[in-house]
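Note that one protein chain is taken out, while the other chains of the complex remain in position.
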Amino acid sequence: MTLFLQLGFQGVALGMVYALIALGFVIMTKGSNTFNFAHGEFVAVGAYVVVALMPHLPYWMAFIGSVVVTVTLALVAERLLLRRLVSASPTALILATLALAVIVHALVLVVWGVGTKGSAGPVGSGTVEIGDVVLTYSGIATIGTSILVLLALLVFFRWTSYGLALRATASHQEAAAAQGIDVGRMFALSWGIAAALAVVASIFLASFPRIVSPTIGLVALAAIPAVVIGGLDSFVGAVVGGLVVGLIQVLGAGYLTDYGGGRLHEVLPYVLMLVVLVLRPYGLFGSRGIERV
Amino acid sequence: MSEPALAVTDLSVRYGAAATALTGIDLMVPRGEIVTLLGPNGAGKSTLMRAVSGLLHVHGGVITSGRVELLGSDVTSDRPAARVRRGLAQALEGRQVFPDLTVAENLAAGGHVRRYRKAQAREALERALSHLPRLHDLMDRKAGYLSGGEQQMLAIGRALMSQPTVLLLDEPSLGLAPKIVETVRDIILDIRDEGTSILLVEQNAAMALSIAQHGYVLESGRIVRSGAAADLRDDDEIAALYLGVSASEGAGSHA
Partner (left out) sequence: MTATVSTPETTAEVAPGFRRPSQRRRGPWAVAAWVVLMLAVPLLVSSDQWMGVGIFALIAAVGVLGIQIVMGLAGQVSIATAAFMPIGAYTAAWLGVDHGQPFWVWLPASAVVAGIGGALFAPIAVRMRGHYLGVATLGLVFIASYVWEVWTDLTGGSGGRVAAPVVINGQDLLDGYWSGDTQVLTLFQAWWYFAFAVLLVAMVVTWNIKRSRLGRAFMAVRDKDLAAGVVGIPVTRTKTTAFAISSAFAGVSGSLLAAYMGYVTPAQWSLTLSIDFIAMAVIGGAGTIAGALLGALFYKAMPEAVNWLSTYVPFVSQDAKVDGGLTAPLLSQMLFGAAILLVLLFEPRGLNALVRRPFHWARTRRERSAR
């Protein structure tokens, strides 16, 4: 039981990280009609910039700096690329974001090399014990911060004019334009928010093992099953999907080491994703029309 | 105050490389009046609406000549948002509400462009709802679950949220039961009486000519007739072409 609670805590923490990344995918998909396969590389950029700035700046300033860099990158990509492909086919859009991923990944390797970098994370490496369960500071910080970020997003989308305009654009693009909502600006806004979420996710992803390596972009792609399980157009789905994937990975790593070469937990989210796609192609919380995108 | 609410001068539009959709359109909406635009499917009514509202590019259309003036200022190359800020609002053909937003949120999105403070927003909402009391009880419903008539009222209400001087209504009676068409008709008159100028595109010529002061008839991208609504209503040709068949056409698919 102790082991289960222990793993459960870690699973929820990892799941919240995936939820933040998954939310980025959902916000971009809703806001700009594009599933951005380069989102994982945004996470990588976020993590590396924090690591690069840390020796020179206090942690919170390094974080802000990384948000600025990553959001700028996302806005430039959206403006120069996606905005010009608005009327293109899904195939073209998918390939465009894949190409973007290839370029950004190569850039990361050019700037920071193929080796791993040490990463401090926003909090120390201490622990708290509740009964026999050991809670790491970083795990607590991850869960706490993620919940705050989720609440902030909820407020933004529910109660602010821009949040409403973004949802209106996602709901019906032409009607939004007819109401005088600047649809292009909403595209940019969705990419900006997603990139900022990527940075928040990246600092916690980089504090699980306390390193940043070039594969972090690929690790972030584990949020894709989370998105699909939850439903491409559902905020709630992204959070639930993220938690499901995080728990599967951590519980799987804890209990299934004797099966399938000890790596079964890495593919289980993808298997579950395909199962969900067969049973409910629009995800657990998605709306029925979405698979017609 | 002498300049018209909306003036279209010598407007030509084409889609893509070949198809010319509108040729040399002249049209005017005087202040505080209802002007109606009639014509068969595919005549270019929706294209003209898009040229006025600035949504032409969404459908791949280009203005090749002519001007669109709103309250005396040239808005031909303005973005939709700029036109809305200048006082133009529209209810798109087929209603096109935000289906997964509530009625209240739909209305609020209509006021987005005005950057209202809380009190202003409440005032705009009250004014819009004063024309559309039916929406009062539906505020928390998802717009996608409303009936056709309710969605039409919501589309009009959402347009009113920006407190427009000129309102474009594209086929508001399309697919609605006769009784609801009556209600929509009364709502339009009610809005006009408050001083809003209205350009009404309709297939239901009988309804449109009964409330408009002035009418234009569009065929194959050209204005072929125009005049006082009363004259058009009494015209035998118009009667044969539009008044007799309007009921069956209204049920068909739109352009």
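Observations, loosely collected:
By written order: A and B. Residues from 1 in each chain.
Here is the rule we use: a residue touches a chain if its C-beta (ideal position, glycine included) is under 8 Å from a C-beta of that chain, and two chains touch if they have at least 3 such contacts.
Values in this document were obtained by computation on a predicted structure and should not be read as measured data.
Note that the absent chain touches A when the full complex is taken as a whole.
Within the set A:67, A:227 or A:248, the residue that contacts the chain not displayed is A:227.
Here the missing chain is touched by one residue of A:12, A:73, A:96 or A:168, and it is A:96.
Taking the complete complex into account, A:274 is the one of A:3, A:128, A:148 or A:274 that touches the chain left out. What subunit A contributes to its contact with the hidden chain is residues 29, 34-35, 37, 81, 84-85, 87-96, 98-103, 105-107, 109-115, 218, 221, 224-225, 227-228, 232, 260-261, 263, 266-267, 270-271, 273-274, 277-278, 281, 290-293.
Here, only the chains that are shown with their structure count from here on.
Computed from the mean C-alpha positions, the centre of subunit A lies at a distance of 42 Å from the centre of subunit B.
Considering their complex, residues 87, 161, 164-165, 167-168, 171-172, 174-182, 287 of subunit A touch subunit B. Taken together, the subunit B residues at the contact with subunit A in this complex read 53, 55, 58, 60, 79-81, 83-85, 89-90, 92, 96-101, 105-106, 108-110, 112-113, 115, 158-159, 162.
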